[in-house]
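I'd like to ask you about the structure that follows.
Missing here: one protein chain of the complex. Every other protein chain is in place.
Chain naming follows the written order as A, B, C and D, and within any one chain the residues start at number 1.
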Amino acid sequence: MKTNQLTFLKWLKMLGSSKTGSLGAIIILTVTFTASFASFIAPHDVYEVNLNAASLPPSWMDGGESQYVLGTDRLGRDLFSRVIYGSQISLLVGISAVIVAGVIGVPIGLISGYYGGFIDSFFMRIVDANIAIPVILIALFVLGFLNPNLIMFILVVGVATWYTYARVVRSEVLSLKEREFIKAARVTGVRNSVILIRHLLPNVTSSVIVVSTLSVATTIIIESSLSFLGLGPKAITWGALLSDGRDYLATSWWIATFPGIAITITVLGIILLGDWLRDVLDPHSHV
Amino acid sequence: MTYIIKKLFQIIPVLFIISFVVFIFVNVSGDPVVLMLPEDASNEEIKAMQESLGLDKPVIVQYGLFLSNVMKGQFGQSFVYKQEALPIVLERLPATFELMIAAIIISILISIPLGVLSAIKRNTFIDLFISGTSVLGKAMPNFWLGLMLMLVFSVYLQILPVSSRGSLLHLVLPAITTGTAMAAELTRMLRSQMLDVLHQDYMRTARSKGLSHFSVVYKHGLRNSLLPVITLIALNISTLVGGALVTEVVFAWPGIGQLVISAVHARDMAVVQACIFVIAIFVIGANFLADILYRVVDPRIKYR
Amino acid sequence: MKESEVLLEVKNLKTHFNTINGVVPSVEDVSFYINKGEKVAIVGESGSGKSVTSLSIMRLLSETGKIIDGSIHFCGRNLIELSEKDMRKIRGNEIAMVFQEPLSSLNPVMTVGKQIMESILLHQKTRKQNAKQQVIDLLNKVGIPRPEKVFSSYPHLLSGGMRQRVMIAMALSCQPKLIIADEPTTALDVTIQAQILSILKELSEQEEVAILLITHDLGVVAEVADRVIVMYAGQVVEQAEIFSIFDYPKHPYTKALLNSTPKLDFSQTELLSIEGTVPSPMEIPTGCRFYDRCDFSSEICKQSPELKEITDGHQVRCWLVEEAIDNRI
Amino acid sequence: MPLNKDALLQVKGVKKYFDVSEGIFTTKKKYLKAVDNVNFSLKQGEILGIVGESGCGKSTLGNLIMQLENPTEGEIIFDGIELSKLSAKELRRKRKDIQMIFQDPYSSLNPRMKVFDIVAEPLRTHKLASGTDLKKQVYDMLEIVGLNNKYANRYPHEFSGGQRQRIGIARALTLKPKLIVCDEPVSALDVSIQAQILNLLLKLQKEFQLTLIFIAHGIPAVKYISNRIAVMYLGKIVEIADKEQLLSNPKHPYTESLLYSVPVSHPKLRSNHEQSKLTGEMPSPVDPPPGCRFHTRCPYADEKCMEETPDLIETQDKEHYVACHYPLYRERVSNSDSVQAILD
Partner (left out) sequence: EEANVDQEKTNTEEEGKEVSESEQDQERILTIAIPNDIYSFDIHDHNQIDTEAVHINIFSYLLTRQTDMEVEPDLLESYEPVDDVTWAMSLKEGITFHNGDPLTAEDVKFTLERVANDDTLQEHGRLKVIKEVKILNDYEFEIITDGAQPTLMNLLSRIGSGILPKNYIEENGWDHFLSNPIGTGPFKFVEWRRDDRIILEPYENYFEGRVQGIDQVVFRVIPEVSTRINELLTGGVDIVTDLTPDDMQRINAQEGVSAVSAPSQRVGFLGLHHGEEHPTSDPKVREAIELAIDNEAITKQILLGEATPTRTRITPGNFGAHPRLYNTYLYDPNRAKQLLEEAGYGDGLELTLTLADNHYLKANEINEVIASMLAQVGIDVNIQFVDWSRFLELRNAGDYGQMYFAVYGNSIFDSSIGLQEFASNVGWDRASYRNEEVTELWEQALNNMNFDEREEQYQRIQEIVAEERPKIYLYHQNEVYGVSDDVIFTPRTDSMLVIKDMRMQ
């Protein structure tokens, strides 16, 4: 496929023709919908403690109560509400971290790829340094030594993963730079800044979109791993629910299982959608 | 050869950047002294302790000291272990190394057949199934997968040991846990590489010679699609180490992961710094090796 | 022409591709034949279905491509009906191919020698040692200096011309009866093109191998071919002996093509160009496919013309041939 | 060769060496001599064709003239001004007078911009028009290159190769430049489309009194369009002359062989000159042969050719320059009468 511009309808049609792509889209739409309307959907207050209803199993099991569809946790809080509420924060965190990373990484990638030379080596050495330390270690380190709240987490993951964008954009720019339309713009007398913004930026967006979708998934997983290590951002995120619930796996399996399923399904959806986007947006792929 | 030297020279600024950032972070973060004293120690006791550790000097002086010490391989005394930090970290390196190698091997063993199969059976049920599982493999948090594997294989089936390092059997579950995400990534990568390669002109040439589908795919396709996989493994080493950190905690694996996590909790600066350096050098080294390997294996790239 | 001389006969070949955007009818009703030892050229602009035709003969279409109709008789056997296994025995052994891009058509991680040897070992019962000698002889034959060295080189170390020679050596390796060369010189410089073309010509004479040369360059046709097939939008529009085509082209498209080609050895005051573009296979007009661009089209051209034999061995697909359009130019 | 002072463009001793040194410690630098001491001048309204094998430095020369690369040595004087002396800002302004048409009709148009914006960009950049005026100028230009106005709001991918090339030409023409460098503008096109574009360029050249540099390796096309032809080999111009002169009376052995390599236009002319076709391949520009660079493939080369580099000098024929110690003096069978004779 050489064409990159597609009308909305054509997009829908293409999405429909890919089973995995449409599955991903449906999952993501559902999750986004629940996240946006969490406060309307959730039947209970997520903080409402009811020790008399502690550790109730899901409603379809023996001993379950119908008002607690997915059961309750150790403090009698409604798990369904918490999972729904968790979607909001988990997605928000994922998306914000990706935005932070993109805002840093994309311009650097553009500049680095376009100008090359010393600027390029400078940024690429920073990228090397960044890659050499696993994201989770950076997060562990920073959150362990500073206050592990949501904003901090978003910033850290964003700052720790910007290099993905810088690399992708840079390599894209390196090949775009050789394309003759960039030469044409230079020949016309267009300023470098304008070339960067008007000619290069729009042409890297599709790659950036693909990378970002996958990064949202990674961020959700990193967040849950950090919660497991006791350094997650203190909030009702799926990761926190999952890692808090793991101690009750053998006695009250539902506490950890439902957030786990929520993470898995969402990440699955994101990856499926991202893969499909890559197939569609990547001019080199063969759909 | 010169390429190798050039690459090696690029590592120096990288390490410098790492040292700078690490130092800055350790310094803006809090104070280790409170942790070293009893929970109800008085503020005077705390102050005295700070002075005795040289933590009251200006930051720049501390960085200068830090850098010159790092050159000598000294990251300072561990507050917890009361000894030089680097040997403590190096002591844990073999365990982590073992885990990483096993994880890489397992993920390669899993991903090659799956990736190739998935590509040649493209858009069939098999492909869908393999893609689905590999996405699942990526979608599961590491610790969760580890705990589940442990429950199934160690507690219910009782065919593998629960935790710790020892025989090869002990290695199985941690390696699978660590390697799964990478196996998933490799499978997906290999699939798309393979699909790409299947479209290449030389595959058509091979078929036009009358080679069977099987030889075309394995003799001409696999080697070409494996080359980029080397790069992918190298790029993923960092993530793999990150996953290993978590796995080590789950399986009580006595490697750097456990060390760094407990050191972070204890604010044992020296150990954390040394860990970060050792891990960074480990990752850089792995990338370097992969780079060289790639150059050796791929005849297209000339040694420069 | 005696039946026994015919090596390959393609009849009413119809090949379609199933894509997201619908069915692409790339080749519609293509018929032609090649005699033993003959050099036949297919010319046509990009997208006219030349490559698809050749790949259909080899049954090497991608999964989305399908031969809908027609027959391909090679040495008396219908290739379309052969099992994949039998077809493999023909590929490389009796029909060999040379492709346009010699770099991408060679496996980058395998030495040149191995790649040629592979085909020999596959189709002939020889030992490795003998095969190696054969390869070196072949390399020699296609004019490669220091063949021993080239034998163990990787393709990227060779120049474009050398690579194409290697491809030709590979095609020759099992003494095939037919070589299909799909634009073998398009990616090369004129100087190298001249070298490659003369090798092809020589070989076909020495080895008595038939050559199906696919090209869009009429000059290449003029240099090499015995007979020419002109394709336009998936159809054969004209087919004739080389001199008939150049001296007495019948189809308006063939004429236009000849007139729009810049020539070195004629002085042209003005190039006649064909207005408009080749219709894409998705929006092919009904009736004559050249209708929109033809200077002579009339009402009747809205119906599909048939490929008709006008004089001995000269076939044309045009309603107006009978009216002797050449007189009107 | 003497340069014409009144010429629109003078290329004086221009060299472009790319640094391809290996390693970081090696003191010996290695250079790829892409363009090595090229001189010529171009009059207003002239069309100069540049031919040569792939890698001989044609595009690099074009880029040097366009100031897309900085010459290692030498001057490029356009309209009396030495371009490399201009500041970045002045150069940007000057670019209005020199434009370029590219080879690949697919990669030369930004896929994310509409046709209108592509054609309007030069005008906007140089603030030459805006509002309805801009619209009118762009529409006029599209009209001139034979594109319908209604196409203005489409994206490039909706066009065929020929149409895209027309868009590229429109973009180059909007600024009414004095000089246009065309780098293989028809190589990627089908024969029938190629003819359209060649005719269009010729028409526009007359209409706007354009000066063109037409780079191509399709010699017949160059012959059709140019007034003068320069032949390049390994970074050097080996022969430059009036078109008819050069084709009928090539003086450099390389030119001769090159011409004989071009496929004949009629089967009857086949293999007349098999023996004069070039053997071997062009050496690498990193280590070009000493002396005459062509000596490795030249049937007439002797010791002198291996040692002394010939200068580009004028021959007996006026305005016919050649860089060869032993220029050829024989008619090449190429005029239409003699060809016609063979055909009959």
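We take it that a residue touches a chain if its C-beta (ideal position, glycine included) is under 8 Å from a C-beta of that chain, and two chains touch if they have at least 3 such contacts.
Predicted model only: the values in this text are computed from it and were never measured.
Any idea which chains on screen the missing one touches?
A, B
Of the residues A:A54, A:L92, A:I265 or A:L281, which one touches the chain left out of the display?
Considering the complete complex, A:A54 is the one touching the chain left out.
Which of A:I41, A:V69, A:I99 or A:L249 touches the chain that is not shown?
Going through A:I41, A:V69, A:I99 or A:L249 one by one, A:L249 is the residue touching the chain not shown.
Looking at the full complex, which residue from B:V14, B:V70 or B:L147 touches the chain that isn't shown here?
B:L147
Where the complex has a chain not shown, which of A:G102, A:G144 or A:G274 is the residue touching it?
Hidden-chain contact among the options goes to A:G144.
Determine which one of B:A119, B:V249 or B:V272 touches the chain that has been left out.
Checking the options B:A119, B:V249 or B:V272, the one contacting the hidden chain is B:V249.
State which residues belonging to chain A touch the missing partner chain.
The missing chain touches chain A at positions 47-49, 51, 54, 74-75, 143-144, 147-148, 230-231, 234, 244, 246-251.
On chain B, where is the contact patch with the chain that was removed from view?
Within chain B, the residues touching the omitted chain are 30-32, 34-43, 45-46, 48, 52, 80-83, 88, 91-92, 147, 150-151, 154-155, 158, 161-165, 249-252, 254-255, 258-259, 261-262, 265, 267.
Just so we're on the same page, only the chains that are shown with their structure count from here on.
Suppose each chain is reduced to the average of its Cα coordinates; what separation in Å results between chain A and chain B?
So the centroids are 21 Å from each other.
Residues of chain B touching 2+ other chains?
199
Could you check chain A for residues that touch two or more other chains and list them?
Not one residue in chain A touches at least two other chains.
Which residues, counting only chain B, touch chain C once they are in their complex?
199-202, 204-212, 219-220, 223-224, 227, 297-300
Could you pull out which chain C residues touch chain D in their complex?
45-46, 159-162, 189-195, 197-198, 216-220, 222-223, 225, 242-243, 246, 256-257, 260-268, 270-275, 277-278
State the interface residues of chain C toward chain B in the complex, per the touch definition above.
55, 58, 60, 62, 88-93, 96-97, 99, 101, 104-110, 118-119, 122-123, 154, 156, 167, 170
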